[in-house]
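Every protein chain except one is present and positioned as in the full complex.
Coming up: chain A.
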Amino acid sequence: MELAEGSIKILVADDSETDRMILRSLVLKQGHRVVTAEDGQQAVELFILERPQLVLLDVLMPVMSGYEAARQIKQLAGEELVPVIFLTSLKDAQSLAECLDAGGDDFLSKPYSPLILQAKINAFNRMRMMHHTLQVQRDKIAGHNKRLLQEQAFAKEIFDKVAHSGCLNAHNLQHLQSPYAMFNGDVLIAARKPSGGMLVFLGDFAGHGLPAAIGAMPLAEIFYHMVAKGFSMPEILSEVNSKMKQVLPVSGFCCGGMVDIDFDSKVMKVWIGGLPDCYLYRTKTKTLDVLTSKWLPLGILSADKFDTGYEIIEVDYDDRLYLWSDGVIEAQDDQQHFFGEERLKAVFTNNEEPDQLFNEIKESVFSFIGEPTDDLSMIEISMVPRDSFSDKPVPVEASTIRGARNWSASFEFRPETLQSYNPIPLILHCLMQVPGVNLHSGRLYTILAELYSNALEHGVLGMDSSLKASLHGFTQYYAEREHRLQQLKEGFIRFWLEHKIEPQGGVLVITVADSGPGFNYQKMMNRITEDTNYHGRGVNLLRSFCRRVEYSEVGNQVTIEYAWNNELDSAHKGHH
């Protein structure tokens, strides 16, 4: 006896008592359990009560026919497969077809062979079990898939907060990201610098989807933290490169472009490592400057080999810089043609209204490809006046360790340090230990940066600031600065920091001295009162922020006092 599939419960419905008895004993002999009904109605009721796994139905019964009983049983069974086999003395094709139409799975004409009936019961039981297994597996897969999608949606929320955020909505930026999957391998981040400038990064990780997206998390975290703490672009690039080298597999890397925008001097510093040619559109002359990738992507070179160079580009208001991932020129139409540089350049040639450029590029790419098949990211960065930003730069995060309330510290930086290290983040970090001062981080950063660059460039390096005023002055000035810095053999810059508590807040006294020959500060101070446009050594800026700015010695030492009022700050904060 085949009992491999185990014993099941079978419902037998027949109005003939003899037939019921024969069927009952046959089924019992096979090792199954039996419940019997005398008509269709009873069959349906018993089905509900007993939940048999298989049903043998006579067609012609009183009260309710076998056809109707089959319909109701199939409906009650729902997704479960309960095989219904009709046993009938009807022989015409029409009646037999109707058995199947009513939901029956098979039929046997009376008189039937017990052997065939047994074989059919076994066959349908096997099918029932297969169906059951399939359903269990289907539900399991559906459950897994649902959980996976929920997890991905959750992860995407975190990812988007980290990897596509910062000040991307600033009025001088326009960006586009088309996700190829839920996650893409592209990163687009922007942040305001404590000094009021802006840093933007567009990155494209090798690969697609989650594996590519994971690397974006540490990258974005480093970027935001370092920008907020006042680190420079080369320092951020170098740190990001080291981190990527550390966490990515050997075959992984991140192509990218970083831009440091100075709205005061209208200068963009650009680093491109592995992105296709980026364009600078000069609105006045309607010309395109092509910026080529000059560096290796991030995460390939070890820290000691990584080159932190960049290009300095002087631009005008309303000039636009475009960075994009290879998804733009490699966008394919259905014949697998690339969108390509020719079509991209044509958009610029045909443009009439520069404000529409970004949309025109977007439309041109999308009308070419229809559906994007690859990660595709781009950003437009416009040079605008600094005062066009209404929002204040976000303050440096307040230190979580509080309580430096009355202290002083001093630092001396010597040539080896001055050549390769930017001490401003270190000093700013020191100052942020003071309670309540983080709301002033932007101003303090500006003050420190101003004091430091004056001491370094005009003091230690002896540079003349009038050089900046000429046409390509900035580029020349920075090249000369770099040259002198590398030649530097002696010199120093000293910082003295002192913090005192005042009744409603505090005061920071910062003194900076350098090894330079000094300058005639008396003469300069007089000229400031005569001519407020005089910008030499940023003294006006310092005086607008500080309650005291005083030069001493031979002009190579300056002391400033920066005071704040906590109550005013909190009233101001509460007002927003």
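By our rule, contacts are C-beta pairs under 8 Å (C-beta built on N, C-alpha and C of every residue); 3 or more make two chains touch, one makes a residue touch a chain; residues count from 1.
The criterion applied here is as follows: contacts and distances are computed from a predicted model.
J.: Hey, which one's the missing chain according to UniProt: "Cell shape-determining protein MreC", "Acetolactate synthase", "Phosphonate ABC transporter permease" or "Anti-sigma factor antagonist"?
T.: Its UniProt record gives the name "Anti-sigma factor antagonist".
J.: Quick one: say which of A:Phe124, A:Tyr281 or A:Trp295 touches the chain that got left out.
T.: Of the listed residues, the one touching the omitted chain is A:Trp295.
J.: Given the contact definition stated above, which residue among A:Val187, A:Leu275 or A:Leu439 touches the chain not shown here?
T.: A:Leu275
J.: Tell me which residue among A:Gly104, A:Gly203, A:Gly252 or A:Gly442 touches the hidden chain in the full complex.
T.: Touches the omitted chain: A:Gly252.
J.: Please give every residue of chain A in contact with the chain that is not shown.
T.: 204, 206-207, 250-253, 255, 273-277, 293-297, 300, 305, 326
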